[in-house]
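The block that comes next holds subunit A.
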Amino acid sequence: MLELKSLTKRFGDKTAVDAATFTVDRPMMIGIIGRSGAGKSTLLRMLNRLSDASEGEILFEGREISSLKGAARREWQSRCAMIFQQFNLVPRMDVVSNVLHGTLNRRSTFATMFNLYPQDDIHKAIEILDRLGIAEQAPKRAEALSGGQQQRVAIARALMQDPSIILADEPIASLDPMNAQIVMDALRRIHEEDGRMVIANLHTLDTARRYCDRVIGMRDGRIVFDGSPEQLTTGVARDIYGAGADFSEAATSTAIETLDRTTAQPVPA
Partner candidate 1 sequence: MTDATLSGPTRREVDRIQDSYMAQVRRRRMYGGLTLAIFVLLMVSGFMVADGRNAGGFWDGWRQMLDFPADVLSEAWEKRANLPGLLLKYFPALMETINIAAVSTLIGAMVGLILSLLSTRGLARWPRLIPVFRRLMDILRAVPEIVIALVLIFILGGGPVPAMIAIALHTAGALGKLYSEVAENADLKPVEGLASTGANWTQRMWLGVLPQVAPNFLSYTLLRFEINIRASAILGFVGAGGIGFELRNAMAWGPGRFDEAAAIFVLLFGTIVFFDQISSRYRNKLTEGQ
Partner candidate 2 sequence: QEITEFRIGILGGENAQDRLNSNECVRAYVEDLLGVETKIFTPADYDGVIQGLLGGTIDMAWLGASAYAKTYMTDPEAVDVVLVKTNLDGSYGYHSIGFARADSGIASLDDMKGKVFAFGDPNSTSGYLIPSVEIPTAIGATMESGDYFGEVRFVGGHEQTIVAVANGDVDAGVTWADGQGEWLDGYNSGALRKASDSGLVDMNDLVEIWKSEVIPEGPIVLRRALPEQVKADVTQFLNELHGKDEQCAYNMAAGETSGFMPITHDAYKGIIAVRQAVQGN
């Protein structure tokens, strides 16, 4: 259903994503790993059409995505929700309004200008929040929430879009291990219950192993690994991360169990 054909993105001289090619034939949960600067975010942003590809194609259910313009592009964006590391909510607005932003593409500009959403949408938004366990926070301002809660609001906004694909760009990088687990559980559950495709950039191997059906490894813009979590051995990980023999998985792990072993946290950027 989703097919990338030598998708490339160049920033001046720099090639951020270099001829990325892969095919996904059924909704699955995919983790993209790679060290900082590998091109993970850039890839996702091209998928969502937040930025344009320099070369190559994206096909979704046979339809060419990467050349869509204007309304068609926005329509695609509404089917392909995105979740960000920094949540990217509107902090001064309340939680429900933030979730309702997921419907913007469907509603008339005029009505939304004045915050006039149909009652059904509002009810649905609160149901989604309830499903993510934060219905209580509905009337609060987004900025008043904790990081984990904010990320769940962002997921709720994504669900509100009723998307075919959910893209998540390091959704747990700003979260503590406890909240990270809640958020990843939520994404996994959405994938399983609703059957939506989820593509998540992750910067920790064990998260990818634990939650994903398929893992794609990137290095310097190129896809250097594409396989099942089981195939992801420490040797392969060393390749992806370009690390020496001193590479230890624990250093990139945020799983709660590994925490006692060390207090060092990976530096994400």
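Keep this in mind: contacts are C-beta pairs under 8 Å (C-beta built on N, C-alpha and C of every residue); 3 or more make two chains touch, one makes a residue touch a chain; residues count from 1.
For anyone wondering why these and not others, all candidates are chains of the complex that A comes from, given by their letters.
Everything numeric in this text was worked out from a predicted model, so none of it was measured.
By the touch criterion defined above, subunit A in this complex contacts candidate 1 out of 1 or 2. On the subunit A side of its complex with candidate 1, the touching residues are 96, 114-116, 119, 122-123, 126-127, 130-133, 135-136, 138-139, 185-186, 189.
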